[in-house]
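Of the protein chains in this complex, all but one are displayed in their positions.
Now for chain A:
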Amino acid sequence: MMTDSPVNDASKFYVLDEPHHDADHAHEPPTMLGFWVYLMSDCLIFGILFATYAVLGQNYAAGPSPADLFDIEMILVATFALLFSSVTFGFAVLRMDHGDQRGTLFWLVVTGLFGAAFLYLEYQEFSHLWHLGATPMASAFLSSFFFLVGTHGLHVTAGSIWLVVLLIQLSQHGLTPANTRRVMCLSLFWHFLDLIWIGVYSLVYLTGVLL
């Protein structure tokens, strides 16, 4: 089958122009559905980590409990940083729909700054816990806590790196179809991480401090 394809097209392993065979349904490139399925599989990863925390989260092994460790006011600030970044990413997508490259870049930079603020607060929290001796090795509660919250933080870090790369691509090549598609994928990823964070602060922080 590979030998049948023309040799000069071998380097182009992807479809450059989306086929528009049906005018009514061809509004979203197939990449968006594929990326959505990836997000759903990521959702299952987080689901397993949530289940692990729900099962192990009360096993303190005579170590510190959530009420001893967590600073809810700081978590509220981090939550709002992530929520603001979600909305500003929405504004970037809206500017992109109007073909406004400068506006898109501006709102993406604002999004990145809010994301960085969230990551800074998370880094502060983790290093604070580490200095207290509340490491993943201390108890099953802390193992599952660092696993769940750390995985979310890693995702936000990966999203931020992606955002920086996208800013460079946008400023060099403008709002090309490929860049538009990338912005839409990262937009889904970013909103998805904000959605996961709702579960994190509800289960880990608020419920943890209450019980």
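Here is the rule we go by: contacts are C-beta pairs under 8 Å (C-beta built on N, C-alpha and C of every residue); 3 or more make two chains touch, one makes a residue touch a chain; residues count from 1.
Methods note: contacts and distances are computed from a predicted model.
K.L.:
Considering only the chain that is not displayed, what protein name does its UniProt record carry among "Cytochrome bo(3) ubiquinol oxidase subunit 4", "sn-glycerol-3-phosphate import ATP-binding protein UgpC", "protein-glutamate methylesterase" or "Nucleotidyltransferase family protein"?
P.N.:
So, among "Cytochrome bo(3) ubiquinol oxidase subunit 4", "sn-glycerol-3-phosphate import ATP-binding protein UgpC", "protein-glutamate methylesterase" or "Nucleotidyltransferase family protein", the name matching the hidden chain's UniProt entry is "Cytochrome bo(3) ubiquinol oxidase subunit 4".
K.L.:
Quick one: say which of A:L83, A:A117 or A:L167 touches the chain that got left out.
P.N.:
Spelled out, the listed residue whose C-beta touches the missing chain is A:L83.
K.L.:
Out of A:P136, A:G150 or A:G199, point to the residue that touches the absent chain in the complete complex.
P.N.:
Checking the options A:P136, A:G150 or A:G199, the one contacting the hidden chain is A:G199.
K.L.:
Which of these, A:F91, A:F126 or A:F147, touches the one chain of the complex that we don't see?
P.N.:
A:F91
K.L.:
Which residues does chain A use to touch the chain missing from this display?
P.N.:
Spelled out for chain A, the touching residues are 25, 27-28, 32-33, 36-37, 40, 43-44, 47-48, 50-52, 54-55, 72-73, 75-76, 79-80, 83, 86-87, 90-91, 93-94, 97, 184, 188, 191-192, 194-195, 198-199, 201-203, 206-207, 209-211.
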